[in-house]
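Shown here: the complex without one of its protein chains, the others still in place.
Chains here go by letter, A and B, matching the order in which they are written, and residues are numbered from 1 within each.
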Amino acid sequence: MQLDDFREHRFLGIIDWTLRGVGQVVFQNNPLSGLVILLGILINSWIYAAICILGAAAGTLTAIILRADRALVRDGLFGFNGALVALALVAFTSENFRTGAVPSLAMTAYLIFGAALSTMAFASIAALLGPHKVAPLTMPFVLIGWLFLFAVLKFDAIDAGPMAKPVSPDQFSYTAPYMLPTWYMGIGTSIGQIFFQDNWITGYIILIGVGLHSRIAAGMGLLGAIVGTAVAALFGGPEGAIRDGLFGYNAALTAMALGGFFLVLTWNSFFYAVFGAIVSAWLWASIAIFLKPIGMPVLTSTFVIVTWLMLIGQYAFKALVPVPPAEATTPEHNRRRYVEGKRHPSGPE
Amino acid sequence: MQLDDFREHRFLGIIDWTLRGVGQVVFQNNPLSGLVILLGILINSWIYAAICILGAAAGTLTAIILRADRALVRDGLFGFNGALVALALVAFTSENFRTGAVPSLAMTAYLIFGAALSTMAFASIAALLGPHKVAPLTMPFVLIGWLFLFAVLKFDAIDAGPMAKPVSPDQFSYTAPYMLPTWYMGIGTSIGQIFFQDNWITGYIILIGVGLHSRIAAGMGLLGAIVGTAVAALFGGPEGAIRDGLFGYNAALTAMALGGFFLVLTWNSFFYAVFGAIVSAWLWASIAIFLKPIGMPVLTSTFVIVTWLMLIGQYAFKALVPVPPAEATTPEHNRRRYVEGKRHPSGPE
Partner (left out) sequence: MQLDDFREHRFLGIIDWTLRGVGQVVFQNNPLSGLVILLGILINSWIYAAICILGAAAGTLTAIILRADRALVRDGLFGFNGALVALALVAFTSENFRTGAVPSLAMTAYLIFGAALSTMAFASIAALLGPHKVAPLTMPFVLIGWLFLFAVLKFDAIDAGPMAKPVSPDQFSYTAPYMLPTWYMGIGTSIGQIFFQDNWITGYIILIGVGLHSRIAAGMGLLGAIVGTAVAALFGGPEGAIRDGLFGYNAALTAMALGGFFLVLTWNSFFYAVFGAIVSAWLWASIAIFLKPIGMPVLTSTFVIVTWLMLIGQYAFKALVPVPPAEATTPEHNRRRYVEGKRHPSGPE
């Protein structure tokens, strides 16, 4: 248990927790998953890799300073929203979305505050949803991402270029035909976009990182990306947006959340997850169009809205087997406990 | 009790539950009310009548597949939001708002998914509001209506015309004078608009359907429509919007909800309901103007917001006698139980 020793270390522990924070973006409480994901980001841009670590560390440190529950800190739960806040702020204020730019000092202070606030928001949303046994997901990131992105455009000290990245489907051409790269690039980039990486190879490396901890999770992520991409194509979405992974990243997250992680994987929850992925792909377009007049990106709002709408009422539906967030580990483990619980109903849970 | 046999039937039960779902849009847990309402819609447009049934059935079937509580399914509670989602999607994507158009296959799949999602949203919002003993009302419909309407405009496979229906008061002329038809048509259409029916005769037929199950509910609905129309006229709202029933449909729903259904009807709650109807008429204009830049209709959001604001805190006000959603049947019955409870405080509740 060398890794566990590392995790408990007084000073080096933060490295473990930060890596887990990176992994938790895609539900993986595992430092190796986090490391592989960071490598995937690194081959796309060292700036994003550094910013991802900075954000996750800032969120985690805030939790430590405020004396949050150590178990949650160690699971990386105070890091993943901070990582996303930091990535989003750099991505949408850089002239080149693909590689990002090294942030100024003012911007760095700003994104550290954003990551810190995401830790407080995580605790607040967790408190609100606690009675319903539903996790905050990436809502802290979405809220703070929007709030901090708006303000950034109006301060002189922060030199925000024009938002280089299209944020809505109607900014893409509707006449381009779908081709082979539409598919393999679109599916890979769908995973990449979860971390704001416009790079399909990065996407597949992230999937490998997920697969190290849970093959089912990696499979559901891939399935979600495929479903999102296919639904967009079937309903005639613009090729550029599909290839960019924009229809798929929320679908991938929804499929992972519902397909085994927060619901025990059964045929019922499998189809429930596919339903959620389809709806997430549609609603990405919806929220993108809603936000376009104010120039805001969708972030992962669609994933959070769809997953909440489908999970908060989960106890009303006997066809589903909920996994409370505090017990959710991996789809494999969640399912094993459930099957064993059914076999030995009188045994300890 | 022939009707009750029908309700329990293994295969025909769904017909009963779907009809109740139609009735539940206006708080009537009664298949005959649902049938009369459908007839009212039918004389305006057979397309809408069919879509209304399709949506209510899709929502109800989703609940059955997910193994929701049978008592709620039988009361039609998983049908009314689905009916409204389906109606809204057809109404706002048809070239002719008044009659609607037969949806394409892609659109039909899309609206069935929307109705299905409304069932999940109903369970989620019910869970969130459970501790406060407040019902989800039509919020599932409003949320999903907005989300699904946005996306629809951006998919090639769904051929959405320009939104034919004005959605905001400033799209109407302010110089037209109020005349007799402003009144009798405006009041009737206020009831019709609850189901997206631009037809004042349909509105009065719907009221008859309501009256079959509860005369007080029909009376409060009529009163709400009158209040909404009168307030709009008093404050100088545009004639076309008033005659179209746009100021009145939220007011009618608020008056029904507060005037006997979720609060025992007393003089206090009567004036409370009138207050709510007045505010609903004003705020229809407010939300219409807010949503106009993005071309979205108000739906019944005003009714939900006002009713929630006035009901969630109900236990703080001793002047009101709350009726928990699970016990709310008809204004008449709610009141009888309350009066009897006061007479025999030691008896069974």
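By our rule, a contact is a pair of C-beta atoms (placed from the backbone, for glycine too) under 8 Å apart; a residue touches a chain by one contact, two chains touch by 3 or more.
Predicted, not measured: the structure shown is a model, and the values here were computed from it.
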Touching the absent chain when the full complex is considered, from A:43, A:65 or A:339: A:65
Sole contact to the chain not displayed, among B:279, B:296 or B:323: B:279
Touch residues of chain B, complete complex, unshown partner: 131-132, 169-170, 174, 234-237, 268, 275, 278-279, 282-283, 285-287, 289-290, 293, 305, 308-320
Footprint left on chain A by the chain that the document does not show: 65-69, 106, 110, 113, 116-117, 120-128, 131, 143, 147-151, 153-158, 293-294
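Convention: only the chains that are shown with their structure count from here on.
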Between chain A and its twin chain B, rotation from the CA superposition, multiple of 5 degrees: 120
Centre distance in Å when chain A and chain B are each reduced to the mean of their C-alpha atoms: 36
